[in-house]
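Next up is a structure, given as structure tokens.
One protein chain is absent from this view; the other protein chains keep their places.
We just call them A, B and C in the order they show up, numbering each chain from 1.
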Amino acid sequence: MIKRLIDWLKQPLGLIAVGIALLAVFSFAAYGISLTQQPPEQPVQFPHQTHVAFGIQCLYCHPGAAKGPAAGIPSQAKCWACHNQIAKTETSLLLAPLKQAVLSGQPLEWVPVAQVPDFVQFNHRAHVAAGQNCENCHGDMSKVTIAENPQVFNMGFCLDCHKQVAGDDHEKLVKLVDCGTCHY
Amino acid sequence: MTDKFSRRDFLKLAGVGTATTAILTGCGPASRYVKREPYMLMPEYTYNGQSTYYATTCRECAAGCGLVVRTSQGRAIKTEGNANHPLNLGKTCARGQATLHGLYNPDRVTDPLQRKRGNVSAAKMDWDAAIQTVADAFKQYKPNEAAFLMGTSSDHLFDLVTDLCSRTGLNLPVRFGALSMFESRATLAKAAENLFGEAGLPFFDVGGAQVVFSFGANFLETWLSPVSYTRGFAGLREGQTKKRGSFIQFESRMSSTAGKADEWIPLQPGSEALVALAIGRLALEMRGGPLPRAFADIDPRTAAARSGIELETLERYAEMFVNSTGVLAIPGGAALGQTNGLAVAEAVLTLNAVADNFGKQGGVFFSPTAPGQEKYQRSASVKEMQDLVQKMTDGEIKVLFVHGVNPLFELPASLEFKKALDGVEQVISFSTFPDETALESDFVFPDHHGLESWGYQRVSTGSNQSALSGSQPVVSPFYNTRSTADVLIAAAQLAGGDFAKALPFKDEVEFLQEKVAPLLNEVDGYFSAPDINTFMASFQQYGGWWKNSDSRVIPNTADVFNRNLKAAEAEFAGEGEFFFMPFVSPTLAEAGANKPWLQELPDPTTTVMWNTWVEINPETAHELGLEDDDVVKIISEAGELEVPVYRYPAIRPDTIAIPFGQGHTAYGRYAEQRGVNPADLLGRHFNEAGDLAFAGMKVRIEKTGKKQPLSRLESIMGVYGVGLGEEH
Amino acid sequence: MADHKNHAGHAEEHFREKHLMLDPLPRGQMNDMVMESMHTTSWKFWVVFAILSAIVGYGLFYSWGTMIAEGLGIAGVNRPSYWGIFLVNTVFWIGISHAGTFISAILRVFKAEFRRPFTRAAELMTTFGLVQAGFSVFMHMGRVWLAYWLMPYANQRMLWPNLHSPLTWDLLAITTYLLSSTMYLFLPLIPDLAMARDRSTGWRKTFYKTLALGFRGTEGEWAHLRNAMNIFAFAIIPVMFSVHTIVSWDFAAATRPGWNSSIFGPYFVVGALHSGMGAVIMVLAVVRATMKHMKYFIRPEHFDAIAKLMLIISMAWAYFFFNDYMVQWYGGDKWTHQLLHFHEAGPLGWMWFAMLIFNIAIPWAVLWNQKWRSTPWIVFIVGFFINIGMWFERYIIVPISLSINRMPFTWRMYEPGVEIPLGIGTLAFFILLYMGASKLIPLIPVWEVEEGQMAHELKKFGRETVVSVSELE
Partner (left out) sequence: MIRPEEIKMSADESGKWGMVIDQDICTGCQACVAACAMENNISFVGEKDSGYGRSMHWIRIERFWEGEYPEVKMTPNQPMLCQQCGSATCEPVCPAFATVHSQAEQLNLQVYNRCVGTRYCANNCPYQVRSFNWRDYERPEPLSNQLNPDVTVRRRGVMEKCTFCIQRIHKAQDKAKSEGREVLDGEFTTACAQACPANAITFGRVDDPESLVSQLAKKRGHGIKHLEELGTLPNVTYFKGG
């Protein structure tokens, strides 16, 4: 049987079959990978670029970034403060969930897309204080609707920047590549 | 052939493809996505990822230490000491640290329950029904048929209930706690009354002393106010201003307090009074001059003989009294928990008169009474509990409200509280946890955990300053629980009539405000405020209110010397050959057993975790043919229990000791069916002050042949040389 | 040949039946015998095979899977015995693997003629032993799924293995050893594979064809093969020594009483040879007893020869043991004293004495006698005891010595848990691999035997008949 099979595979039709099969595997795999890269489902299709276009500063909605470890997601009260003065809020489908949430007093459940593993202790304040702009890590928000992470936050990404920033300042370098700076 | 084969082939490979997908999905960020719930209305002062700190009061024991609780995103994540608080100055004990394991305990009572007594399963009710139940209980019984049994912490609730009862003629609330039982507070207070003419809790300035004689007082563990007394001990040793003070402990078993003493004197149990008086007399004789009545009829020789201490030793101690200043003698612990407990207390207090240290640095004071409190209110002695139990048994009590105490576990079994409960028609428990008593109640209306509640606690001892320690919720209630104060207020309103008049408050907070309002016009406070709201704000911010100045009271020692002190020796009940010495587990205390991390803390003396043991002198064990971990049966006149042996090198050969704290039959997964409860061995024997003579028993030991390995942190090889080979 | 036989005297006959090298058979016949030994499989084989597979399935794979899922908690390791039987087995198996190389390489280098029939059997042991060692060391890891972090590879974390750590050296050494020993196993195998290829059909033929690399036995091929074998034979000896020395450094480099000893390197190497020799002789005895025609190839003379080696190595081990013990004791460090005392008088003191009896007393008592030396079952038992003894030695060095440290408050005994099924699993897997091999590749290097037989002959000097060997290489 096996021998017959192998012989059959050797002839053109068999080769094609094998080709198709391999193709199938790869497409499945590719599909699989693509699944993992989908941005998650968000309660509101929040258009970042619109808000940036209105000239709203990042820190207005994410004030934590300048003060401590977490930038934070604004409370819906904050959204409402502006939006209840905007006529469009009443009509817009896009904003329906916000309206509904505020009226029903149910929190909006956002899914953060920029995240690091739990064994990484990240502190926004330090980075902002060091003069890093939000877009250096989070990308240009004037281009996106739902925030998407331009790059995976892995250790290589962090270290690259840390080493560049440190430059020749050895003391700084030591601090910035110290395992204990992020992992404890 | 062709297509058939290729299809199968294809499917196979497709399968491989999907498998790959499955694996890959696990690797991508998608696997890490979590939903996040932002504040709906973020408080002004919070920022995401930054902690907020709230001051409150620890409810793990009655001392009332100030806590500062670190909260993050609405969760309490760490308790720390309140540095401003006069009692603990920013420090905490292990139990204070582990209080979070109470707050987030997986076995809390989540809703008001109605149950058939003894049934673990119970029907949930809503709070309206619960309040209705309480209101009905108020109305349908005659005032003297209702009784409140309360714990030693959360004073505000006690005050509220007292008001309620006094204004409606209900029986006044009774407070009890195993700790106060083992502390023999009643005896201390009574002795003070006899000696100084007023009842009060003495304060011993260990920190200022030069030499400390402790007669059984385990003040570094659970006695009165361990945190502040530990600070005192540090002062005694460090001696910033003076040389390192020395410390002598008389105790038949080396407690972890005695472990820190320079000299540990395992005297004959029951002879403490003799020793104290003998030392006093010898000292006075050395000083010369007339011998006061108090020390007239004691013969040092007999004292030495009866106590098993050489006369020379007693004389050496007497010299200390004569030669060095700042000598302090502390009565406490097992020494008071004997039939002659009161005599011991008086003798030892009088010994301080020899040192003449009353009201001096390193001497004896009266603890300042808390703000707004005229005289020290002590919790009930076991004798008074016995009266209550009697009334219950006789059916005079129809409805019993239980809060903050677990009598089924904490009272000696010989009091038969269980039987007494059967005589009560309706038992309503306000317990936060499913403890034994809650299990034997008809209703459980769970109170908030201490960290979720309002309130205040009077600092009854341990602090130089008169202090009222304040509680506030540091997190919003985790379950469908409700503050008992609110429940009572609501029920009273519902019951109407006197009840409504008795508690004319909107809620607990309003009641609190009324209670602390008088402090507004108090002078010399840690803070002052123009109006009640500002005051309450600061009260919450600082975690209470206290005087700035030292407000300890100097006792009136006019006729201390001129009283007859009977040099009584203790009598011991039961015919066994061993003195039985129960002691409170320093880490678990009365209510710690349901907190996993307290269970995992090694006992300071034996390093045993998660269990109960009996301490037996190695010599005795050898004679009885007992090894470590052998399970023995301890039999007293009141009961018996089986417990594994710990061969303890620092205990009298004729004494055995068992820690109190384990042996729960309910109280959650970490406490249940773990260890034994020495209270089961205690008979009804009291001292003159009505405190239980818990150290006044004699017991027998029987082998069982069983073995139960104890979990020790220490290495039995490294510490005791067991199993290292013969030469060791 | 013929007339040679006629003149054969009595002594000559005696020689012939005693020495394989002097009792030649036609090469065709020998080849057939070897092939037959591979092909004939009794039902007993399959029974044992099934049982072992079951043990491996449960003991090795199931148990290991559970341990990976549950964590090392189901094993017996604790504070202070952070290392347990896993490391004991690792050292033990590496030890076993040593005799293989020792016998074939060293004896080949020194042209010890008696080696010829069993070099292959020994080399197989090396490879299979190392496989078990690898298993054991990976079982030992808390997060084995990250084991690849110990291999140097470029990564975005910009992190590399720590070359200061003896464990890293160890990993590199063992890998090197595994690769080189496999090569060294394969090279002398080629001619026999070719032989098997020419004598088999069906899938076996394909199998041998692939492995034989088209070896035809031309002079040129032989020349190359000889060179390669010589190079490897010389090269692998230092590797072998280094491996176990480095293994010993895992302990000797640590700051622990009882471990930190400069003699550990050679001590471990000799110890490895000790257990290895024992293992070889056991394998040979089993092969001889169970497989067809093996009584011809493996003869008492071989057991005799290996047993002599065993005796010598046993003495060497005794010397090193005494040396180590002596110095440790004389050093006078209180913790070391505590530990030495614990070894003898502690709860597992019996193991310490058993070790001395099994490793020294028994070999010395038995192996001095040639008659006993050449009795397979006797040397089998001795080899067995030696292996137990050496396992005890490692057990004493790892978990028992770990029980005693500089913090008496933490001293504690070690009670094995899932290590036991896992250990048995590795043993079963070792035997399983061996059984498989015995059916797939010639356990006897026929060409080597033939070579030897060609080289040997009996010469008569006057009355005396003496063996003479002519140089081939």
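Here is the rule we go by: a residue touches a chain if its C-beta (ideal position, glycine included) is under 8 Å from a C-beta of that chain, and two chains touch if they have at least 3 such contacts.
Here the structure is a predicted model, which is why all the values come from computation and not from measurement.
Undergrad: According to the contact rule at the top, which chains on display are touched by the left-out chain?
TA: So, spelled out: the chain left out of view touches A, B, C.
Undergrad: One chain is left out of this view; which of B:105, B:307, B:339 or B:426 touches it in the full complex?
TA: From the options B:105, B:307, B:339 or B:426, the contact with the absent chain belongs to B:105.
Undergrad: Of B:231, B:306 or B:391, which sits in contact with the chain we cannot see?
TA: Result: among the candidates, B:231 touches the missing chain.
Undergrad: Tell me which of B:477, B:653 or B:725 is the one touching the absent chain.
TA: B:653
Undergrad: Taking the full complex into account, find the residue in C:73, C:214 or C:436 that is in contact with the omitted chain.
TA: Looking across C:73, C:214 or C:436, the contact with the absent chain belongs to C:73.
Undergrad: Which listed residue (A:30, A:44, A:147 or A:177) would be found touching the missing chain in the intact complex?
TA: A:177
Undergrad: Tell me where the left-out chain touches chain B, residue by residue.
TA: 49, 72-73, 75-81, 88, 90-98, 100-101, 103-106, 220-221, 226-227, 230-231, 233-234, 237-238, 244, 254, 256-257, 259-260, 262, 264, 266, 478, 586-587, 596-602, 604-605, 607, 609-611, 617-619, 649-651, 653, 669, 674, 709-715, 719-720
Undergrad: What residues on chain A make contact with the chain left out of this view?
TA: Chain A touches the missing chain through residues 117-119, 121, 123, 125-126, 129, 170, 173-175, 177-181, 183-184.
Undergrad: Given the full complex, what residues of chain C touch the hidden partner chain?
TA: Touch set of chain C with respect to the missing chain: 70-73, 77-80, 82-83, 140-144, 146-147, 149-150, 158-162, 164-168, 171, 250, 253-256, 402, 405-410, 412, 415.
Here is the rule we use: only the chains that are shown with their structure count from here on.
Undergrad: Just the number, please: Cα centre separation of chain A and chain B in whole Å.
TA: 51
Undergrad: So what's the Cα centroid distance for chain A and chain C, whole Å?
TA: Between these chains, centre-to-centre, one finds 55 Å.
Undergrad: Would you please write down the residue numbers of chain B that are in contact with two or more other chains?
TA: Counting only residues that touch two or more other chains, chain B contributes none.
Undergrad: Within their complex, state which residues of chain C touch chain A.
TA: 155-158
Undergrad: Give the list of chain A residues in touch with chain B in this complex.
TA: Contacts found on chain A: 5, 8, 13, 17-18, 20-22, 24-29, 31-33, 35-38, 40, 63-64, 67-78, 105, 107-113, 115, 117, 149, 152.
Undergrad: Within their complex, state which residues of chain C touch chain B.
TA: 338, 341-342, 344-347, 349, 403, 407-413
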